[in-house]
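Note that one protein chain of the assembly has been removed; the remaining protein chains are unaltered in position.
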Amino acid sequence: MTVMTLAGAINAGLRAALAADPKTLLMGEDIGALGGVYRVTDGLQAEFGPRRVVDTPLAESGILGTAVGLGYRGYRPVVEIQFDGFIYPAFDQIVSQVSRTHARTRGAVTLPITIRVPFGGGIGSAEHHSESPEAYFAHTPGLRVISPSTPQDAFTMIQQAIACPDPVLFFEPKRRYHVKGEVDVERPLADAAPMGGAHVVVAGSDVTLLAYGPLVATATDAATAARAEGISIEVIDLRSLAPLDLDTLAASVQKTGRLVVTHEAPGFGGLGAEIVASLTERCFDYLEHAPVRVTGFGVPYPPAKLERHYLPDLDRILDGVDRALGRLGAAAAPTVPARGAEVAQ
Amino acid sequence: MTVMTLAGAINAGLRAALAADPKTLLMGEDIGALGGVYRVTDGLQAEFGPRRVVDTPLAESGILGTAVGLGYRGYRPVVEIQFDGFIYPAFDQIVSQVSRTHARTRGAVTLPITIRVPFGGGIGSAEHHSESPEAYFAHTPGLRVISPSTPQDAFTMIQQAIACPDPVLFFEPKRRYHVKGEVDVERPLADAAPMGGAHVVVAGSDVTLLAYGPLVATATDAATAARAEGISIEVIDLRSLAPLDLDTLAASVQKTGRLVVTHEAPGFGGLGAEIVASLTERCFDYLEHAPVRVTGFGVPYPPAKLERHYLPDLDRILDGVDRALGRLGAAAAPTVPARGAEVAQ
Amino acid sequence: MLQTQTPAHFAGRESSTQTDATEQASLARMLAPSGERLPNAELDPWVAELDAAAIGALYQDMAIIRRLDAEGTALQRQGQIALWPPLLGQEAAQIGSARALRSDDFVFSSYREMGVVWARGVRPSQLNRVWRGVTASGWDPYEAHMAPLQVIIGAQTLHATGYALGIQNDGADAAAVAYFGDGATSQGDVNEAMVFAASFQTPVVFFCQNNHWAISEPVGLQANRPIADRAPGFGIPSMRVDGNDVLAVLAATRIALDRARTGGGPSFIEAVTYRMGPHTTADDPRKYRDPAELELWAGRDPLARVEAFLRNQGAFTAQFEQQVAEATDAAAAEVRAETIAIPDPDPMELFDHVYAEPHTGLARERSDYLRYLSQFEDPAAPGQPQQAGQTGGAR
Partner (left out) sequence: MLQTQTPAHFAGRESSTQTDATEQASLARMLAPSGERLPNAELDPWVAELDAAAIGALYQDMAIIRRLDAEGTALQRQGQIALWPPLLGQEAAQIGSARALRSDDFVFSSYREMGVVWARGVRPSQLNRVWRGVTASGWDPYEAHMAPLQVIIGAQTLHATGYALGIQNDGADAAAVAYFGDGATSQGDVNEAMVFAASFQTPVVFFCQNNHWAISEPVGLQANRPIADRAPGFGIPSMRVDGNDVLAVLAATRIALDRARTGGGPSFIEAVTYRMGPHTTADDPRKYRDPAELELWAGRDPLARVEAFLRNQGAFTAQFEQQVAEATDAAAAEVRAETIAIPDPDPMELFDHVYAEPHTGLARERSDYLRYLSQFEDPAAPGQPQQAGQTGGAR
């Protein structure tokens, strides 16, 4: 076991992947000598050379488009998008090319492309540096979307993403880059939990609380705070956003009968909507209360001085838990009628 | 009243908007002499000249980016994207610029840009010509997303979209372009129903069936077919996809207690997920059964010979209605436990 | 210091801001429309080994793809395929370039390159599986060394550049070739491809067929300078050739390929040609095109000039003509028979190959649909009958 930051664990995972397969290469802006603006690729160009760790011209569509061509040639490109907000120029190549080439060629061409995206807010940054665009990709057939929340998962899952023959969006919770944790760097990848599975982080019985990436820690804190009030929250880290590990999630909801989902992205059409819809389909008869979403608002990510009002935090998550428990959260009164309430039509 | 096709009604609406405001202009590929590949802009360049109906170079990001600049200058650009699948190169300009400029400038700059997108499948076309990308835009704060299903709505709503100071995605159900209907071209726009409101197309009492764009007609056919079996379906045409007219939708679900949503886009993370989630939040105590989604699958839009298997049709919608009624639809058995069923954990 | 100012262009619908005469005069050419062999010091060495038989083979290729092209249109009219994008007029550009390639070079093309597909050894009916709506890709890219036709304008130029970067990393001497149109040059992707190719000096050939039109838009709307002028600004050498001259196209492509193979980096070829047909079978060029332009270009036919040349050489014999006729007839009969016989895909193919590894979400959808289908006696029954071309857009 080694203690690493989450960023350091990704770095170690990338190093292991580069060492394991000469066809693996990293591409992106400023990932070479600088080691990326978050230093996630620090030292890798020095170690593997500029043909394995490639500084590209400043053009995201160009990066993804050339990655597609490299994939055709048998390479395994790992692309860094410098910040979440800069992935959109590559949207066409991701949605129309990366995601579809395997289906288009009836399986003849695999594109094992990993797209690393530092995502999410809470870092006091400028416009376009704090986005949570995961729902766009989760809705896109042909892609897999995952997000680690701990150094151990960061280390393991980046390697699993790279090893996966399908294209994978790897969303890195950038405000947790400096969080430290123990990482078992020796365990063979084959022994690790599959990247598609959710993890129960805190076991509980009253409410199921689902989170991923940066909010797993917040959700865990919420569970701790709630325990003091006698509420037992089961916190699950999704880890895989697409596909969802519905078996694990449904088992929890069938146990607790109550569901809260939280993410930073705007609620409308966000991943929470899919989770609520599919778990309602699966667990309708077990639900004691309408599932609750605690998310960012339907606004462009705000300036730094306002982001703490935008981001779901401990209080807002606990408010959501209250609502799921039928204890009228302040925000919920008008839109969610209390269970059994008579509402005139 | 004049009888028009849906495409003709959009043409008439565009003509009216061009005539009403000299700052309105149309931009796109092949919209001038050709009148667009679907002839929706037929005759407009001849009538208003090449500065009002502008054939642009072949670059969608360029079209949207110049539309932003024209908006800054006080123009009201109406952009045609030739086919749904060609909107992705413009994704960055739409998501990072068009949608955010009003918020970014604290209201100083309005961008009344309308983006017309012929969308959906069922026309036996080649790759990238049958997409339903509406969920990407519905999830994007700052945009409005609407879709007409009748010639009358096409005529009215395109003018409302253009008049709206906010950017509007206007999704045109291309496989219904040739459907004919009566259009009141005389009624002042101010007297028309607002573009944000849903319409009850068929009143009913057993199940609420929500559709938009190309599937409204299919949903209506389903209601007719179900009536013969003694099932009363209330069909609602969403018309506005973002925001949703939740008051109208919730009123129906509170009446029927059962909900089916259908769209062509893949189900996972599609608009149906948001509809199910938000109506479950609002109507939990009225729901007799888990809401049901009848959608496209999580695959790239298939080749023409397979599209009838991909697209929700009458039978699949009726199967969904059956499931919502608790009559086990064939497809539903394993994932949706029947109401009250005991399921081992 | 300041470069010359270019003429204003706004509403002009002329097909180029250059006059036709200026444009024609700017082209590298080896065969005049009359069939006269024009000496060209730069190009001649690159096709020096071609004897009359070899040139006859190029002619036969062009004759065959012209015929396959006509069959494509006919098959569409007869409802056997849903759409066809004619290549009529572009036979020399496609055969000249594709016949310069080695089998280990890799092609990333657009949708109109049936001639290239032919030259890569793909059975024409394999291509027609795509236009019939049976599959998105009619062949194994690794067998043909050619990616599926690309519909998103310009996207494939980046794929070629990336593939070429892979070739370079491998230390191989192959090349990647990107085919695209004049309209495509406006797309950001094509320009980014030039940036990446120049920066990495990848062995890629950008082959632009300037057929003067992008659906209804004349090339002058995309560019008010010759398209070949753009590449040098990116640091990529370029050449403008008569795209209706199969020898010049072959020679230019060989030069570019040789540069690619020997570490010289990317090249850009503008093959100036003309789209003699509609954009696709769904298009009606009368809405936007002056018939006089067609007539002008009919006089520059890519096959006629080779025929005249071979005749001058005494090589266009009755026997040769007979051989060509037989080969084209055979190809036509074959593609027709094979196309008509293409079976419909199995419904469950819908779910195949979306992922290379099992995907729990899609597996669920698949099994649900299978169960749904099992309700029907005829598994092909569900769904309203598909109506190809129902709305008739010029796709």
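Residue numbering begins at 1 within each chain, and the chains themselves are lettered A, B and C in the order written.
We adopt the following convention: contacts are C-beta pairs under 8 Å (C-beta built on N, C-alpha and C of every residue); 3 or more make two chains touch, one makes a residue touch a chain.
All values derive from a computational prediction rather than experimental measurement.
For the chain that does not appear, the touching partners among the shown chains are A, B, C. Of the options A:Asp153, A:Asp166 or A:Glu307, the residue whose C-beta touches the omitted chain is A:Glu307. Note on the undisplayed chain: of the listed residues B:Leu244, B:Val292 or B:Leu311, the one touching it is B:Leu244. Touch with the chain that is not drawn comes from one residue among B:Thr5, B:Thr66 or B:Thr280, which is B:Thr66.
For chain B, the residues in touch with the chain missing from this view are 25, 51, 56-57, 59, 61-62, 64-75, 89, 92-93, 96-97, 100, 102-110, 141-142, 144, 164-166, 196, 242-246. As for the chain not pictured, it touches chain C at residues 1-6, 8-10, 28, 42, 185-189, 191-192, 195, 198-201, 221-225, 229-240, 255, 259, 263-265. With the whole complex as reference, residues 29-30, 32-35, 37-38, 49-51, 55-59, 61-62, 83, 85-86, 88-89, 118, 122-129, 174-175, 177-178, 267-268, 297-300, 302-311, 313-316, 319, 329-335 of chain A touch the missing chain.
Everything below uses one rule, namely that only the chains that are shown with their structure count from here on.
Averaging Cα coordinates per chain and for the whole protein, the chain whose average falls nearest the overall one is B. Measuring from the averaged C-alpha position of chain A to that of chain C gives a distance of 41 Å.
Chain centres here are Cα means. That of chain A falls 29 Å from that of chain B. Chain C has residues 135-136, 152, 188-189, 354, 359, 361-362 in contact with two or more other chains.
In chain A, the residues that touch at least two other chains are 61, 92, 96, 100, 103-104, 141-142, 242-243.
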